[in-house]
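One protein chain is absent from this view; the other protein chains keep their places.
Entry: chain A
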Amino acid sequence: MSSTTMSESVRAGRPFHVRAWPVAIGVLRFAGVVITTFLGLLAVTFFIGRVIPVDPVLAVLGDRAPASAIERTREAMGLNLPIYQQFFIYVRQALAGDFGTSVLTTHPVMSDIARVFPATIELATLGTLIGTSLGIPLGVLAAVKRGTLLDQLVRIIGLIGYSVPIFWLGLLALLVFYAKLGWVAYPGRIGIAFEYSFTPITGLYLIDALWQGEWEVAVDVFRHIILPAALLGYFSMAYISRMTRSFMLNELGQEYIVAARAKGLSEARIIWFHALRNAAVPLVTVIALSYATLLEGSVLTETVFSWPGLGLYITNSLQNADMNAVLGGTIIIGSTFIGINLLSDLLYRTLDPRTRA
């Protein structure tokens, strides 16, 4: 074999030196996608703000204000300017983190969000942790024991997670675990006894309490969060286990699994190392998607459990026509979504050598 065919037979994939240009172009393209998506998000929220039948001037002044005052406020708010100028101002303010003042709370929307968003993050993160740590093993077992009772059981659990509305299951869980059994604390984030003595740092109460060594508070916070988190975790588990099962079935049917058996590897290593490692690539996207859904979509859970998070904040604002707060919250959720997608994209690249440039 000549040396030319030899070097050709290795595709010009990853040479020893890092080629700087493709990496730079990749980063630029990435940044371009993120910026475009974010501008799109701002455009959509701006548009929503203009088409809803709530006059922002009247929302501030009330509908009995004299016409001259209304006109003056309208000019002060820049609503008399051409629409493209309004959008430009809107984008500039949004980029500076200024979403205006909430009519309901009279605080800047941004500081409201900084207060309520950690509550949602804490709940969604714990929910995703529960869902992932249970969903992946269950999905793997269901795939390996395909067609057995265990497989059926996992499918039924998944089906319930898919079809039962979360607020109903939430109320039921409260009735059983709080009202009847008394295992968990009442709705809310923290007990009244600690609410005013406890000063959070990050806003993630569980971490704050542990950080400050306030064990009693930590236990109380845990008793509050565990039920809603378990509920969200259940829904996330239903989704993740189902997807894990189908990804695993696909991987277990591949030829490299036959090769792994021919090498004499143990079943455990073949399943948990070879097959799951390959299934992990698409699973990253599934988990990220599920996490994003919990972050944006726990409105019902937050309502049922009086959880002072972003979902509850947006719902309350919406009911009071507090559009600054609604749009600000929407932008934050949208940005989080973009961020999580970005993260899962990066993780995807590290997990799958085929997607590396």
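One rule holds for everything that comes next: a residue touches a chain if its C-beta (ideal position, glycine included) is under 8 Å from a C-beta of that chain, and two chains touch if they have at least 3 such contacts; residues count from 1.
By our rule, contacts and distances are computed from a predicted model.
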* Among "Peptide/nickel transport system ATP-binding protein", "Aminotransferase", "3-isopropylmalate dehydratase large subunit" or "HprK-related kinase A", the UniProt name of the subunit that does not appear here -> "Peptide/nickel transport system ATP-binding protein"
* Among A:Asn80, A:Ser111, A:Ser133 or A:Ser266, choose the residue that contacts the chain missing from this document, as touch is defined above. => A:Ser266
* **Full-complex contact with the absent chain, from A:Ala94, A:Val217, A:Val281 or A:Leu310** => A:Val281
* To do: Determine and list the chain A residues touching the chain excluded from the picture.
  => 1, 3, 6, 8-11, 13-14, 16, 254-256, 258-266, 274, 277-278, 281, 351-354
